[in-house]
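Omission of a single protein chain aside, the complex is shown with its protein chains in their original locations.
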Amino acid sequence: MAEVSQESKKVLDIQEIRKEFPVLDQEVNGKPLAYFDNAATTQKPLQVIQALEDYYKGYNANIHRGIHTLAERATKAFEETRVVLHQFLNSKEKEEIIFTKGTTDSINLVASSFGRRFINEGDEIIVSGLEHHSNIVPWQILAEDKKATIKVIPVLDNGELDYEAFEKLISKRTKMVAVNHASNSLGTINDLPRIIKAAHQVGAKVLVDGAQATAHIALDVQSLDCDFYAISAHKFYGPTGAGALYGKRELLEEMPPYQSGGEMIKDVSFSGTTFNDIPYKFEAGTPNIADIVALKEAVNFVNRLGKENIASHEMNLLKYAVEGLSTIKDLKLVGTAAEKVSVQSFIIDGVHHFDIGQMLDARGVAVRTGHHCTQPLMESFGIEGTVRASFAVYNTVSEIDSMIEGLGRIVKFMK
Amino acid sequence: MAEVSQESKKVLDIQEIRKEFPVLDQEVNGKPLAYFDNAATTQKPLQVIQALEDYYKGYNANIHRGIHTLAERATKAFEETRVVLHQFLNSKEKEEIIFTKGTTDSINLVASSFGRRFINEGDEIIVSGLEHHSNIVPWQILAEDKKATIKVIPVLDNGELDYEAFEKLISKRTKMVAVNHASNSLGTINDLPRIIKAAHQVGAKVLVDGAQATAHIALDVQSLDCDFYAISAHKFYGPTGAGALYGKRELLEEMPPYQSGGEMIKDVSFSGTTFNDIPYKFEAGTPNIADIVALKEAVNFVNRLGKENIASHEMNLLKYAVEGLSTIKDLKLVGTAAEKVSVQSFIIDGVHHFDIGQMLDARGVAVRTGHHCTQPLMESFGIEGTVRASFAVYNTVSEIDSMIEGLGRIVKFMK
Amino acid sequence: MADSVKDIQDQIIEEFSILDGDMEMTNFYIMELGQKLDPMDEEKKTDDNIVKGCQSKVWLTAWLEENKVFFSADSNTAITKGLVSLLTRIFSGQTPDDIINADLYFPQEIGMDRFIGTQRSNGFGAMIKQMKLYALALKSKIEA
Partner (left out) sequence: MADSVKDIQDQIIEEFSILDGDMEMTNFYIMELGQKLDPMDEEKKTDDNIVKGCQSKVWLTAWLEENKVFFSADSNTAITKGLVSLLTRIFSGQTPDDIINADLYFPQEIGMDRFIGTQRSNGFGAMIKQMKLYALALKSKIEA
């Protein structure tokens, strides 16, 4: 069902891969587009776009309860993606894969449902200082509701977590540790085995925000032994509006439903309603059928190239970019952890990140600027925001050259 | 921005319209497809599919905070759909349109957020006996949480609501009345002005589940004066995974956020977080950008044809179908309200609805069978389910002929 | 001795071949077969004997006779009853191992394979699974 790359180690032909992404072949402000905003959302290969078209032109229908042929075809395709994600994340069972809108939706589901059942007054929830707002605010709201407390793992100067501080924070009161696999602002890959082991020793559960990991890091939720893993399709070459939550069966079964409505029930009556089994218990309403069907092709794309090969190309780009950035006067790299995904944030002394973003856009280079939805992290570095370049498999060194050249011109002008 | 039909009364050229729906041009089990499962989900015209392709091939980017050119284009297109929906529903302001996954998501948002703020112990929530599970279960869960009570408007034999009973149910204790605009199982169009007036007289708010109305009935939330209106794009020629909630500004502003994370916040810090203005307060995380962009084209499609013209064609089909069905021995129509959308449920004495569905599918006719996510309604009629044929603008009388012929054969065989 | 699983499947395929893939006729024929299914004892139609995962209800029991497995089944819908009658025809009288190891290719050949993929809407796949589970349980009974 899933296309898996045969030779696992190979050098990718980037120019051939670029042909699968029609969006890349355009000019922005009269210059060739260099899309370095991949941590915000990746572009989509033809096979994903084609899957949407095939679905809508071929067998669109509402799923699960329909018994006519189109409904059966749509249901089959939809459920195939569940199997493919189950393999992609290496969950024990396919029923542990719940379809959601994306990472934010997945985390809200856990904060609300797990929180409702398992978080009580006086409990503690640990998040890291690297987290995206989506992995902070749901826990803040839960903590306020339940009179629980939020504890924060501090971040070291290079963007790594302070694990010793974490090990002091954790205690019998800790019920949940919520950390990302990789930081969207800095690229830091967190030492999940260490975190998960320490959490499980005190009986705490661990939710991993995998938004930034899926496109870059080989995943295995069983060997990680995390309790929840949240992902967004649009961050790994898939469509917007679709994502998933992995959760261990025994937890998902004990958790109350999150949203309610069609499909997640077994029987409804005004005297009492019983809920469906997992995963359906957590999938209320008509799902995002087309995008979930197409999501399978995003996984197939990644598998065909091979995550190892993708990561190896991206690491070359990152290294090349860091070298180039280091030649720019007054430029300071933000986030220099030893283990990183292909994200590089930086600031230039005396030049606002907004101006840098605008100037780069003027030459077709798309970067993201601002706090990247990690205000607490920015605050801990004493800055308002950064410029962030994040690379995907289709990026090239000559695109990086254009960015470095643009930065050089800006600095020359501003100083 | 929105294409609006110029001549408002015209006879539609259905064969021409069918060319806009490639999915219709196929054989199922060797027979031409007759798709009568439109109440479950409609098919999508080319302009919707094309909008998805244009987005992903042309300007896919994450929205709102991005300042590069693609992000600005994507943001603009996304916000244009908000304006188009604001016009489509005739809300007072565009900020009153919140993007959601669909009707179920919209209703859950209100039940959770409005409920949290405004529902207290001893309060009453009225739903109708016609409701879809998505407009029942969220209120049941809320009522259980808050020790509030659910009251149910009874359904008359013809499928209309018992308004006199309703007017006896309603009282000062009523805080919310949740009813659909049109019933998905029976087609009944409810007398919303009457319900809303009575509700407002006692200070109750009204949520309208508009899932089945959007494709058929001209909408004006201001003149209806409902407090909330929930819709799904996939029910009116739009993509799956997208929908909206209309809410009156003053209510939305007083309601706490529902989901939390990126985009819905103003400022996040570990000492306290402030939320964004509406609509963004209710739009946490990366939205379903592509589908929301494409949703605009669904509205444009409906506007181009003209809802009045669509409805007039559909009413002809409904009338034709009812006449045909009446010739079938032992067939009983379920739902014969005076005012209906183009949905017809029926049962045949001694033949299980499942068998009818399978037999019709064998000749390419796609109907839905079962309880249609309205178990309490089925229970009140003392049946387990029905066969439901629901018509859209692209359906034809010859398709109905095929259904009637098939039903005749089944009855002949079974008896 | 009963024909083998393979032989019976081949007979079924042969019988259906005259319908020439016409699905409407195929369904009629399946319903006809269902009407001929041996009636199931009413007291066996308990909730415990319902096969999970069906939209239509199927009751199914199994027992051993001389180390062969026999099935009795019923359904509230005519087509499902016909489908289950095909399965009991194939499996009743076989050894547990022959059932457990059976490779069912006839659904594909008679155009009924689409019932297998999507377990939620229809119980064909669930029925087959349940019959194999019965066979497994009864096998351990023999071996015990």
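In this document, chain identifiers A, B and C correspond to the written order of the chains, with residue numbering beginning at 1 in each.
The rule is short, and it goes like this: a residue touches a chain if its C-beta (ideal position, glycine included) is under 8 Å from a C-beta of that chain, and two chains touch if they have at least 3 such contacts.
Source: prediction; values computed, not measured.
Novice: Please pick, from B:67, B:207, B:318 or B:347, the residue that touches the omitted chain in the full complex.
Specialist: B:67
Novice: For the full complex, which residue in A:145, A:191, A:225 or A:355 touches the chain that was left out?
Specialist: A:355
Novice: Using the document's contact rule, name the residues of chain A that touch the chain not shown here.
Specialist: Counting only chain A, the missing chain is touched by 29-30, 351-352, 354-355, 358-359, 361-363, 370, 406, 409, 413-414.
By definition in this document, only the chains that are shown with their structure count from here on.
Novice: Could you put a whole-Å number on the gap between the CA centroids of chain B and chain C?
Specialist: So the centroids are 39 Å from each other.
Novice: Whole-Å distance, chain A centre to chain C centre, using C-alpha means?
Specialist: Each chain's C-alpha centroid was found; their separation is 45 Å.
Novice: Which whole number of Å gives the spacing of the CA centres of chain A and chain B?
Specialist: Result: the chain centres lie 31 Å from each other.
Novice: Please set out, as single numbers or ranges, the residues of chain A touching at least two other chains.
Specialist: Chain A, residues with two or more chain partners: 65-67, 69, 71.
Novice: Could you list which residues of chain C touch at least two other chains?
Specialist: Chain C, residues with two or more chain partners: 55.
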